[in-house]
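Rest of the complex left out; these chains stay put.
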Amino acid sequence: MFIRKASKKIGLSPGTLVYVGETQDQPVRISILNYDAEGHDEMMNAAVSDVLDFASKKALMWVHVNGIHDVSVIDEIGKAFGLHPLVLEDIVNTNHRPKIDDYEEYLFLVLKMPHAENTDQRLEIDHVCLVIGHDYILLFQESRGNVFNTVKERIRKGKGRIQKYGVDYLAYALIDMIVDQYYGVLESIGEEIEQLHETSLEVQDQRLLGRIHDCKHRVMYLRKSIWPFREMISMMLKGESPQIKEYVLVYLQDIYDHVIQIAETIETYRDLLAGIMDVYMTGINNKMNEIMKVLTIISTLFIPLTFMAGVYGMNFKYMPELNWQLSYPLFWGAVILIFFLMLVWFKHKKWL
Amino acid sequence: MFIRKASKKIGLSPGTLVYVGETQDQPVRISILNYDAEGHDEMMNAAVSDVLDFASKKALMWVHVNGIHDVSVIDEIGKAFGLHPLVLEDIVNTNHRPKIDDYEEYLFLVLKMPHAENTDQRLEIDHVCLVIGHDYILLFQESRGNVFNTVKERIRKGKGRIQKYGVDYLAYALIDMIVDQYYGVLESIGEEIEQLHETSLEVQDQRLLGRIHDCKHRVMYLRKSIWPFREMISMMLKGESPQIKEYVLVYLQDIYDHVIQIAETIETYRDLLAGIMDVYMTGINNKMNEIMKVLTIISTLFIPLTFMAGVYGMNFKYMPELNWQLSYPLFWGAVILIFFLMLVWFKHKKWL
């Protein structure tokens, strides 16, 4: 949510590759999937040099780079495919917001993908970059994850549309997969909001407030991530880049609808969270009210009685009541009378 | 309001039909209405195979599918009419937001229809899809309901414009019917808001707050449902799709006016509900104020008097007042005096 390690980059000349994400130990893992309508070849744990060798075998190639912390690997791949230095800079800059750039020979997309699977309440967002060339797709992914395996599986099985169509359809399938992750995250946030809603009606402690704000921040963060998808996909829908063929547009339109729905759901969640804050605040006020009411009832009942007791505890020599035989029962009678009158009055005031 | 069962769909290839609504037991019911200016034929509880047989009899056909939970039925109908797989996917996706898609040979509309008739305070919104072809209309409705019976009745009677005009006029009549449902729901919500307004001036309990928020959520949800109608109808008004003839435009414009009015009413309701929240909050504050005032008045009256009583309850040997004969009456005199001075002061402060 905050800009971090930005200072690393201040004052560097453009095109200098600096990885600003969290430090990671694992090596970068490259896998290559070569396919066309006839079949597919696959290579796991490829070296950078394999990428180009492999390229000639089939019509279409998908290079999946898992891990972007090793800038030298990114640099080599970039040179192999003739990518602009600024593209490489954006690939390794995990702070970069989603965007699309049209470099004529290829489209460059920066995307943000939330991790749907993690069960605790931390939101992790993956930096994913996509280079869509004429007959290849490069997919750079910040952290390891097997989100895109189902897409690979669809290619391997070779039954669906995916093998028959070009890389633009593959790009659609990948973006669709990324957008689908938002649904998963929103579903779990939705459940949490419902839970918060119920809790907020009963409990009023500071921790709940913390959870509400935490949830709000996650929603805000998702919003910031999904919002630029709209203009991104709008731009692709205009169909001006040669990488996007016309038959894919109807599918992109479908993603567009999903993005709009996600954005609307996020707005709804914001409103709901604002409502929960209201309930929470009012709950605190109501509790205060209740406490004050108890204090006031007790004080109002006993303070006058205590005064009365005080009066007859005085040591004046000449107090006729002190010597009356019925004084004490009368005193209790008065106490009980006052007590009941007070209760009636509280009832009338609707305090009881 | 929340995205539900979205996880069912994550990672599936596009065009896979998954029903995400509530599970339902009843069978899907299909009814067919064939008509032209001369007359009409009708078939209730038709099978999917009947649809095409029936088609040749009259110029225009309206197929009404009640229930979308059986994806195989939807699939068959889709194939019979040559609908795009993405259209079928959207028909069974009850989460889908309202939209219009122009597939050249037909227009595809996703609509949301609130149930006006139900009297309790739950808002049910029906997922309704409309496929407007050249000479047929397919209407898919999530739940059974007889909202569209009045339209059928108008065709059966054969007196109005509806039989003479084409399917575009029928589409208008159906959309008009859907938009009319919003009026009904808004009318009942309006009554509820008025009730809440009156209650909020008197009562301040947590349950009222719950009702206010509940009402707000329903209004928000309606807003989300009606908002996309505007662009939908705007698009139809542009008159670019061959399914929409020019003579229908003036009627569509009428719906457009209604949609705008519904949207404005919803905004007004939001403002009114915000005002009721204000009143509720201030009511709580005022009650607190009143309670504090009572406590303060009682305490301020009696605490000094109790002190005085305490003083003359001391056991010092040498306290001259104790032995005076008039001490006790004087004490009471002082008490009454202080009491009245206090009352005057409270009056002056406008606390009484």
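For the reader, a short list of remarks on this structure follows.
Order of writing sets the chain letters: A and B. Residues in each chain are counted from 1.
In this text, a contact is a pair of C-beta atoms (placed from the backbone, for glycine too) under 8 Å apart; a residue touches a chain by one contact, two chains touch by 3 or more.
Keep in mind that what you see is a predicted model, and the values were worked out from it rather than measured.
Of 5 total copies in the complete assembly of this structure file, 2 are presented in place.
Keep this in mind: only the chains that are shown with their structure count from here on.
Note: Cα superposition of chain A onto chain B, rotation of 70 degrees, nearest 5. Inter-chain centre distance (chain A to chain B, centres taken as mean C-alpha positions): 27 Å. Against chain A, in their complex, chain B makes its touches with residues 1-4, 6-7, 9-11, 13-14, 84, 86, 89-90, 95-97, 99, 101, 204, 206, 209-210, 213, 216-217, 220, 224, 277, 280-281, 284-285, 287-288, 291-292, 294-295, 298-299, 302-303, 305-306, 309-310, 312-315, 319, 321-328, 331.
Chain A contributes residues 116, 150, 154, 160-162, 173, 176-177, 180-181, 183-184, 186-187, 190-191, 193-194, 201, 250-251, 253-254, 257, 260-261, 264-265, 268, 271-272, 275, 278-279, 282-283, 285-286, 288-289, 292-293, 295-296, 299-300, 303-304, 306-307, 310-311, 313-320, 351 to its touches with chain B in the complex.
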